[in-house]
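One structure, pasted below without further comment.
Excluded from the complex is one protein chain; the other protein chains are retained at their positions.
And then chain A:
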Amino acid sequence: MGATASQLDTGKLSEYEELTFLTKQEILLAYKRFDKLVPKEEKNRIDYRVRMEDILELPELKFNPFKERICKVFSTSDKKDGSLDFDDFLDFLSAFSESATLEIKSHYAFHIFDFEDDGTLGRQDLKQLVNCLTGKADKTSLTADEMKQLINNILAESDIDKDGTVNLSEFQHVISRSPDFVSSFKIVL
């Protein structure tokens, strides 16, 4: 990590261009923004991991109800603390870029919505998801009856094999027929 954006040499730049859906300008901008989060002492370390708390301060994520989940999903840290290094940061931006495929987006969306990390979206996951979307995370905005009716409807629409949970294939199937997904699952720096 250097003080100026030109420290990201062209070799690495073209490698990142090949491995992500971002353009050169987007990668350089991401580098600039990431560099601001790195404290001065650590600027010479190549794979410094920015803490989750600092990532959550980014204006693009600050008011996003899924910000903690995003950090946890894209983090490759062994400590599972949600810290991101520059590679993870680029992965995150690539998945949310305009040119990412529907498959990539739905894959990561599934894991972001999977609050319990058990590989499926069960009733509890869906309940937490609805709470994130409609109210403060700890306070439920819908009544218990409404929530039950809503989750029953969601499962009726998306659970194909009727096992009470939505797995990745079912999720991707539902998303492929959802017209709003591509336009809303997008973050641009």
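Following the convention adopted for this analysis, a residue touches a chain if its C-beta (ideal position, glycine included) is under 8 Å from a C-beta of that chain, and two chains touch if they have at least 3 such contacts; residues count from 1.
Just so it is clear, contacts and distances are computed from a predicted model.
Novice: Name the chain not shown, per its UniProt record: "Transmembrane channel-like protein", "Histidine-containing phosphotransfer protein", "Copper transport protein" or "Tubulin delta chain"?
Specialist: Spelling it out: the chain absent from the display is recorded in UniProt as "Transmembrane channel-like protein".
Novice: One chain is left out of this view; which of A:Thr10, A:Asn44, A:Gln124 or A:Asn153 touches it in the full complex?
Specialist: With A:Thr10, A:Asn44, A:Gln124 or A:Asn153 as choices, the missing chain is touched by A:Asn153.
Novice: Go through chain A and note every residue touching the omitted chain.
Specialist: Listed in rising order, the touching residues are 15, 17-21, 23, 59-60, 62-66, 73, 76, 87-88, 90-91, 94, 96, 101-104, 107-109, 111, 113, 117-120, 126, 129-130, 133-135, 141-142, 146, 149-150, 153-154, 157-158, 160-163, 167-169, 171-181, 183-188.
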